[in-house]
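Right, one structure below, let's go through it.
As you look at this complex, bear in mind that one protein chain is not there, while each of the others sits in place.
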Amino acid sequence: MSSTRTQRITLAKGLNMGLRKAMEDDPKVLIMGEDVGKLGGVFRITDGLQKDFGEDRVIDSPLAESGIVGTAVGLALRGYRPVVEIQFDGFVYPAYDQIVAQVAKMHYRSQGRSPMPMVIRIPFGGGIGAVEHHSESPEAQFAHTPGLKVVACSNPVDGYWMIQQAIASDDPVIFLEPKRQYHADKADLDDSMAPDPLFSSRVVRRGSDATLLAYGPTVKTAMKAAEAAATEGRSLEVIDLRTLSPLDMGPVFDSVRRTGRAIITHEAHVNLGVGAEVAARVQEECFYSLESPVLRVCGFDIPYPASRIEEDFLPDLDRVLDAVDRSLEF
Amino acid sequence: MSSTRTQRITLAKGLNMGLRKAMEDDPKVLIMGEDVGKLGGVFRITDGLQKDFGEDRVIDSPLAESGIVGTAVGLALRGYRPVVEIQFDGFVYPAYDQIVAQVAKMHYRSQGRSPMPMVIRIPFGGGIGAVEHHSESPEAQFAHTPGLKVVACSNPVDGYWMIQQAIASDDPVIFLEPKRQYHADKADLDDSMAPDPLFSSRVVRRGSDATLLAYGPTVKTAMKAAEAAATEGRSLEVIDLRTLSPLDMGPVFDSVRRTGRAIITHEAHVNLGVGAEVAARVQEECFYSLESPVLRVCGFDIPYPASRIEEDFLPDLDRVLDAVDRSLEF
Amino acid sequence: MPDFGPDLAEVFGPAAADGGPDLVQLLTPEGERVHHPEFDRDFSAEELRGFYRDMVLTRRIDTEATALQRHGELGIWAQLLGQEAAQIGAGRALRPQDYVFPTYREHGVAWCRGVDPLHLLGLFRGVDHGSWDPKDHNFGLYTIVIGAQALHATGYAMGIQRDGAVGTGDHDRDAAVIAHFGDGASSQGDVNEAFIFAASYNAPVVFFCQNNQWAISEPIERQSRIPLFQRALGFGFPGVRVDGNDVLATYAVTQAALQRAREGSGPTLVEAYTYRMGAHTTTDDPTRYRLSDDVERWKLKDPIARVKVYLTRNGLADDDFFASIQAEADDLGHRLREGCKALPDPKPLSMFNHVYAEETDELRQQREGYAAYLETFEGAR
Partner (left out) sequence: MPDFGPDLAEVFGPAAADGGPDLVQLLTPEGERVHHPEFDRDFSAEELRGFYRDMVLTRRIDTEATALQRHGELGIWAQLLGQEAAQIGAGRALRPQDYVFPTYREHGVAWCRGVDPLHLLGLFRGVDHGSWDPKDHNFGLYTIVIGAQALHATGYAMGIQRDGAVGTGDHDRDAAVIAHFGDGASSQGDVNEAFIFAASYNAPVVFFCQNNQWAISEPIERQSRIPLFQRALGFGFPGVRVDGNDVLATYAVTQAALQRAREGSGPTLVEAYTYRMGAHTTTDDPTRYRLSDDVERWKLKDPIARVKVYLTRNGLADDDFFASIQAEADDLGHRLREGCKALPDPKPLSMFNHVYAEETDELRQQREGYAAYLETFEGAR
C-alpha cells in the first residue's frame, strides 16, 4: 500500500497505515486485542486489517487484558511479533503483572535468549469527555520499569513511522497514542522522507527564552503556548520528547543550556510523573545554566475528575504560559 | 498486651505487636493474605494472631492477590478494616488493578461516602539472597497514584507505631516493610512514649555539611555513611522520609536550606524513583540554597539482578559516600 | 486413542439461539405461562403489574437517556434495551438488606433500589463519578473496570458472614449480595477469582451474569465455548440459565439463589440469557459486526410485550392501567429531560475534594495554587 507520495492523514490514519505496512513487511507481525477485528477497535485504528490479513493475524481476544498480554508473551517466544491493543489507558492495569514481571524481564532473565519484540499500544490521555478510567496517563509507571521502552507519538506522521519502528524493535515497547488527537488535526505524510530514530526527542520549534518540554497530547498545547508567547515577544523553544524511556536528554540539555529555563507539561499526575525525572536530570546536568527552577505543568495529584471539569485538570495554554511567566520572573 | 514498659524488639516483633494491638483495639480489623494463619506468614509477622483472634479475623486466602485485595475492598465497604499482607514485593502486581483503580479511587468516586480504610503491607527491598521477584521496591508506582498513601518504616519502634497508625487511618495505606531488617537490629520500645505522626519525616541525625535522605532499608545505610563521614570530619544530616506519599518536605527543605546539599538514596530504580520527585521539589523550593545538584544513589535501571551480585545493585555506604564527595566537590 | 469423554462443546452447546434445553422459563415470548419443576411460583396480579410498570419505566429511562446523549446532553450512555426483564427480575428479588454490585448498565436494578435516575444521568453527563449514596440504597456505585466488582461483592458477602447475618433464619437479618456482570466479564481473572473465593468461603453471593451475547463486538463464542452457566460447575457451586427476557423466571430463579445464599448454602451463578438490542453504548456502531437478522429475531422475544399480552389475556390489567403507566412514563421522561439539563456543572475546585478522607498538605497546596491561579482570570472565566 505504498500509494501516492504525499497524503493528508489523521493520527488514526497514520497508525492504521503504519500497522498495515508492518504487517505487509513481516508475516510474523500479529495484532491482538479486544474488538480489533470486525470493529477495527473502538477507535478504528485497526480498521480493515482483519479483513485483509485474516483472523489468525488480527486476533480478537476474550475480555481479559492479562490474558492478552500473557498469550502475546507466548507468541513472542514462538517467534511472533505481537502488537497488543489495550482499549483504554485505564484498562491496562489487569495486565500490569504480565507487563512488568514478564514482558519487561524476559530478555534479562534469559540472558538475551528470549527476546520480547512486543508492542503494547495504549490510547492515553484525556479531553474526550469520557467516564472514569478512559482518560488516564499511565506512562510513568512503565517508564520506571527497566526492560520496557516507552514512547509517545504526538502527530500523524510520527504515528505512521513510530509504530513501524516500534514493531521492528526487538525490545518491548509501550506505545502511547494521544487518543484526543486520533481524529483531530491532519498532516502531510510524505513516506519517501526518512523518519527520525524512534528513541529520539525532537526540537519542534526553536526559541531562546525558555524551553518547553512536552509529549503526546501536550505537544500541541506547548506549540500553541509558544505561538501565543511569540505575540508577546517571548521566544520559546519546544521539544517533543517522543521517547520517555529511554529519555533522550541531549537535545533537552542543549536547549536548557541556551535558554536557562525549562518547563515540562504532561497530563499525568505531577507527583512522580515524567516531569520529576526530567527536572531531576536537568538540575543535575545544567546546574549552572539554570536561571530558575525547572517547573512542571501537569495533571494534579487527584484521580481523573468528572469530564465536565476535566479541562481544569488538564494542563492548557494558560497554565503553561503562567508557568513561563513564573520561570521568567523568578 | 501492654506488658512491660520497655522491651527490646526486632522489626518483625514490633509489627507483630502493633498488629495485635490494633486487633485488640478494634474488632473490625482483619488480617488477610496467603499463609498468614497457622504459618504466621513467611516472615512470621502475623505469628500467633490467628490462634488468638480466630480464622474469621485472620483470614488465610486462596493464592490470588487480586482476589485478596478485591475482597478486602468489599470487606471495607461493609465496614471492616482489612490489613492485607502481600507475601513479597514482586507479587503485588497481580493486585495492581484493584489497588490503583479501586482502592485508590473509591473514596473519590463516591464523594467520600465509601472510605477505604485498608492497609496493604508489602515486605520490600533486597539483600536477602533471594531468587527473582523477591527483592523489589515498587513504591514509586504507588506513590504516583492519587488516593493512596504510602509509608515505609525503617526500625522496630516505628514498625510498632506506624502499623497501628496506618490501620487507624481512614485512607488506604501502602505499608512498606524493609524485609532485610525484619530480624536484624533490635531497639527499645517504650510504649508510653507518644509516636510521631504517621505522615511525617524525621531528622534522625543532625549535621551541617550535606543532607542525606533515605527511607526503609536505606536509612541504616545512610546512618552508617554519616558515621563514617564524621570520622573524616564531615557532618551529615540524615532524614528518614518515612512517608512517601504524601511527602513531608518541610524538614527536608529546612535541612537543605542549611546544608545546601542533598543526596537521596533508595533501592528502587533511579529512573522515576522517589528520588526524582524529591530532587524536583528541592530544586524548585531551595533553588538559591543549593550549592550543588541533588544527587541520587539508587538501584540501577536494570531488573533486580541475581542475588550473588545484588550488593552491587544496592546502594551501599561507599556509593553514598562517593556521592557525598561529589556533592561537596561540585 | 483414549476417550476423554464426550466433547463438552457438543454436549453443552454451542449456545443454541433459543437458550437451549436448560433454559428456565415461566412466560414464553408469546405470553404463555409455562411451568418449571424447580422454579415455579405464583405471582399476584399486583406483582405482575409491578413488573410491567418497572420495565416500561426502565425502558423509558433508557430511551430518554439515549435521546439526551444524541442531543449532546450526555457524554455517552450504556443502553439496556432488551435487558429490562433480566434487571427488573433480579432487582425485585432483592430484600432491603441485600446488597448490589452493579456494572455500568444496571439502570433497571438501580430503579428497583430507589436510585433516582438523574444520578445515573449525572454520571454519564460527566458531572460526577456517581452521586448516590451506596448505603442509602444498598446499591454500590457503577463499576466500569470489567469484573472488578465481582470481587467486591464476594468480600462484602464475607463481611455479612462475619456480621452473623447468614443462616440465622431471621427474614429481616439474613442478607445476600448480588454481583452483576456481563458475558464478556466472565473472561476476566477477577471474576474467576471471585468464584474461587466465594466457593472457598461459601460466601452468600449470587453471581448474576447478563449474557446479552455481546461484549462490544465480541460474540459470546469468543468468551466461552459452552453455555456460561456451566462455568460454575468447575468451581463447585450451582449454575442456572434463565430466560433473561422473562421477568417471572428471572425473578423466581434469582430469588431462589438469593435465598440459598441467605440461608448459608453459598454462591450460585445465574446466567440470564438475553440480548443487547441496542448498541454497546451510544458511541458504538453494531452494524460493523452483527447482522440485523439476529436483532430482528430477538425482537420477537421482547420482555415487555410478553407480560402485556399475559396481563391483557388474563384480564389482570385494563386499558386504564396501561394508559396510566404510559402517563407515568411520559412524566418521568419529562422530569429526566428537564432534570438532566438542569444538573449543575461541578465547580472546578471541587475536583480536589474527597481524594482522601484526611486531606494532605500537598493537595491543599495544589488546590490553593489553582484557586489563586483561577483568580487571576477573575471575570475572564
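Order of writing sets the labels: A, B and C. Residues in every chain begin at 1.
Following the convention adopted for this analysis, a residue touches a chain if its C-beta (ideal position, glycine included) is under 8 Å from a C-beta of that chain, and two chains touch if they have at least 3 such contacts.
Just so you know, these numbers come straight off a predicted model, no measurement behind them.
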Within the entire complex, the undisplayed chain is in contact with A, B, C
Answer key for A:52, A:170 or A:311 versus the chain not shown reads A:170
Contact with the hidden chain, among C:129, C:180, C:231 or C:276, goes to C:231
Which of C:28, C:63, C:97 or C:259 touches the chain that is not shown? C:259
Using the document's definition of touch, tell me which of B:90, B:178 or B:260 contacts the absent chain. B:90
For chain A, the residues touching the chain missing from this view: 30, 56, 59, 61-62, 64, 66-67, 69-80, 94, 97-98, 101-102, 105, 107-115, 117, 146-147, 149, 169-171, 199, 246-247
Residue list for chain C contacting the dropped chain reads 1-5, 8-9, 12, 38-39, 187-190, 192-193, 196, 199-200, 202, 221-226, 230-238, 240, 252-253, 256-257, 259-260, 268
Even though one chain is not shown, chain B touches it at residues 34-35, 37-40, 42, 60-64, 66-67, 90-91, 93-94, 129-134, 271, 300-303, 305-310, 312-313, 318-319, 322
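We take it that only the chains that are shown with their structure count from here on.
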From the centre of chain B, which chain's CA centre is farthest? C
Please find which chain has its CA centre nearest to the centre of all protein CA atoms in view. A
Expressed in whole Å, how far the mean CA point of chain B lies from that of chain C is 41
Separation of mean Cα positions, chain C and chain A [Å, integer]: 36
Rounded to the nearest Å, the gap separating the Cα centres of chain A and chain B is 31
Multi-partner residues of chain C (at least 2 other chains): 128-129, 145, 189-190, 355, 362-363
Sequence positions of chain B contacting 2 or more other chains: 66, 94, 97, 101, 105, 108-109, 146-147
